[in-house]
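Here it is: the structure, laid out below.
Every protein chain but one is kept in place in this view of the complex.
Here is subunit A:
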Amino acid sequence: MPLVPQRLDVPVTIDASRCIDGCTLCVDICPLDSLAIDPATNKAYMHVDECWYCGPCAARCPTSAVTVNMPYLLR
């Protein structure tokens, strides 16, 4: 089966300029394991569009780098 590259609007965005190099807190706690560290930049990002918009990632980030928006389909 061919892999089709598709653009998706993902709900959680991370301000890379604020994300601390080496921190993994939001990645550690997301119940859906939807966040990851980008090996190229060492910053957190949303690696799959799987989100309960529950918010601990944003609430716990020490530098307020995380924004949780509504998934587009619910907005």
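The rule is simple: a contact is a pair of C-beta atoms (placed from the backbone, for glycine too) under 8 Å apart; a residue touches a chain by one contact, two chains touch by 3 or more; residues count from 1.
Basically, contacts and distances are computed from a predicted model.
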>> Tell me the UniProt protein name of the chain this structure doesn't show, selecting from "ABC transporter", "Iron(III) transport system ATP-binding protein", "Fumarate reductase/succinate dehydrogenase flavoprotein-like FrdA" or "Anti-sigma regulatory factor".
In response: "Fumarate reductase/succinate dehydrogenase flavoprotein-like FrdA"
> Tell me, which residues in subunit A touch the chain that this view leaves out?
Replying inline: 1, 20-25, 28-33, 36-37, 39, 42, 47-48, 50-56, 59-60, 62-63, 68-71, 73-75
